[in-house]
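Here the complex is missing one protein chain, while the rest keep their positions.
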Amino acid sequence: MDIETYTLILSALLFAIGTAGVLLRRNAIIMFMCIELMLNAVNLTLVVFSRSLGIEAQVFVFFVMAVAAAEAAVGLAIIIAIFRHYELVDVDRFNLLKW
Amino acid sequence: MVNFLESFLRVAQHAEAGYHPVLPGLILLLPLVGFVINGLGAFLWRDNKRVPSVVGPLAIIGAFAIVVANFLAMQGAMPHEPAIVSLWTWMAVGDLSIGVDLQFDQLSILMMLVVTGVSAVIHVYSIGYMRADPGYSRYFAYLNLFVFFMLILVMGANFPIMFVGWEGVGLCSYLLIGFWYENREFASAGKKAFIVNRIGDFGFLVAMLLIFTHFGTLNFVEVFAAAPEALVFGGGVATLTTLLLFLGATGKSAQIPLYVWLPDAMAGPTPVSALIHAATMVTAGVYMVARSGVLFAMAPVSQAIVAAVGAGTALFAATIATQQYDIKKVLAYSTVSQLGYMFLAVGIGAFTAGIFHLMTHAFFKALLFLGSGAVIHAMHEAYHQVHRHDDPNDMRNHGGLKNLMPITWVTMWIGTVAIAGIFPFAGFFSKDEIIWSAGSYGYVVLWVVSIITAILTAAYMTRLMVLTFHGENRSGADAKPHIREVSAVMWVPLAILAVLSLVGGWLQIPEALPVLPAVDALHHWLEPVMEPARHVMMEHGFHQAHEAPLGGGEAAWAIISTVLALFVVILTFRALVHRRYSPAAESEAPTGIAGVLYNKWYVDELYDRVIIRPLLAMWRGCWRIVDDGIIDGSLNALASGTRMVGWVGSLFQTGRVAGYMFWFVSGVVLILALLLL
Partner (left out) sequence: MIADFFFVLFAVMAIGGATAMVFARNPLASLLYLVMAFFALSGIFVLLDAHFIAAVNLIVYAGAILVLFLFVIMLLNLGRTEKTDLRGPLYRVIGIVVAGTFFGLLIVMLRGGHATSMAGGMGQATIDAMLESQGAVGIVAEPMFRSYLVPFEITSLLLLVAIVGAIVLARRKAP
């Protein structure tokens, strides 16, 4: 097998690890970081495919990063705002959406 | 609108030359306009009694005049084909085309004469009878509407138009029976009439469907012309169709098994009983059978059933009439019985005899009803004056009225003698012809039954006269001075009908009778219409003998029957005139055999047990089980099921982000799995 196949396996694995992290941790910020990991795994996949599907995939990667930046900023702002209210970032305690 | 009016005055005809219908549309239009005006009057100028008094009778008299004009024109021309007036096309769907067509032939003209003539007389009478009633305008509106529909019935040139009239007179009957609707029993009587009629109407409708499927048309002219070829003699289609038509006739003309509404219909005002339930509406069934004579001639089984039912009903109703104490009930059962005679006649194929009896019966039965109405009116007034609430209808409260109401007494005796069939009154000729036909055509049982019924008829009518007019007065010393003869507007119609009851039979004097001139007017008149049916019967082995089953020719039996009737009248009179009766309030109901007859052979109770209660139970079951249980239940179950699902869904709304994440990821995994595997 060549480097591309291995890279795809790697990115799948990283994505799965990221998913596990999201499910396993209670800290909101850590969950967020796991999501960033997942995004980066996707970037990896895109770069691999840019070698065969077209170089525009790298442009896509670029945009993904830009959006990830924006999303991280806003998400962290929200977490800060919530922290002010709850004094902690345990997502199990954020249950105001309950019916 | 102008076209519409024009079409009323337009004539399209099938006759080559000679008879042209005169103002055909106007005959129908006048009663209809009368209905509209009186109907509006019932709302707008409720207390005005002048307008209905003029408009109501005048509309009918006008229609009668036009019919007479048509009659004279037809007499001059004596056409062999009916004249059809097509007003407009009602519906044209696929192969079916029903037009609003009117048929002018000898039979329909005769019916129109009877309907408009007797109606006119009764309208005039009603002016006096209903004078004090607050629903005066409404009464005349309904009565005019009735005449309108009855004319449609007899003038229709195809089955659907006849059916429109058929239903319409049923409606008017309901409205008029329940005229005093505030009384619950009267309203129920109206409902009973309508509902029982409906059962018959079902038969009529299915018969119409059969006719259309078989013949492809519903016009009388075409159906009856095609019948001898298109139908198999005695075949299933012919028999079934005619039996269904007869079912309709039993409903409308009160034969067994659907006669039960007629005695209850006496709840309506007496002129209504006279018009609708004696002279016109109830004869619609006889007319319909006579009109469809060709069809019945092609189905001998149906003919036998018609004749048997007619004879049976005649006898049955006559027995009940002998024990009734309500004067109108006696007359009601008498009507049922006489209608039985008519069906006997048309059943055995003596169509002209049946129509003849229809005509004479209209005269003397209307007379008898109006006379009884006069008695009731007088008794009611008298009781009103002394503030008593006794029943003015009950003959046990009457007695000895011959001196107090002489004109009524005389005219009612004329009617009684006519119905008993005593020479030279009208009933003799018509009833005798029926009895003679039964005998000479070879139907022994029917012949015997008709003679027994004639005896009973004479008996119960004499009883009625004795109880009401003879003997001692039982109204009470306080009420008696207030009983007086009715006003002219009421006894003049009685007189007119009495004269008709005398001379009406002279249209058809059989040749066999000695001394008298032979008059064959009615047979001759109706021959073009009845000929096809007679032809069919002749082809299939019909034969008229010249002797009755017990021997003796026509003349002999005519004399025997009239003497017998006279004998019965005299015997009954002498037996009953000296008997003591108590007023109704102090009398007990009869027991034993008399009790069974008094209670109408318990037929209403039987129907209630066997038919109505099971039906009510079934409907109640349907209501509880099907409607409440199944339909409502399933809807409710659906609703609570939905709520359940919602509740289950709400369990997912924990507010915990982790849980959401988990479901989210699981869902993605699941979809991916489904896509790949």
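In order of appearance the chains are A and B, and numbering begins at 1 in each one.
Keep in mind that, in the parts below, a contact is a pair of C-beta atoms (placed from the backbone, for glycine too) under 8 Å apart; a residue touches a chain by one contact, two chains touch by 3 or more.
Source: prediction; values computed, not measured.
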Partner chains on view for the chain not depicted: A, B
Residues of subunit B in contact with the chain not shown: 658, 662, 665-666, 668-669, 672-673, 676-677
Touch residues of subunit A, complete complex, unshown partner: 3-10, 12-21, 23-27, 29-30, 32-34, 36-37, 40, 43-44, 47-53, 55-56, 58-59, 61-63, 65-74, 76-81, 83-84, 89-90
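Criterion: only the chains that are shown with their structure count from here on.
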Subunit A and subunit B, separation of their C-alpha mean positions in angstrom: 92
For the subunit B and subunit A complex, residues of the former touching the latter: 650, 653-658, 661-662, 665
Touching residues (chain side subunit A, partner subunit B) in the complex: 19, 22-23, 26, 91-92, 94-99
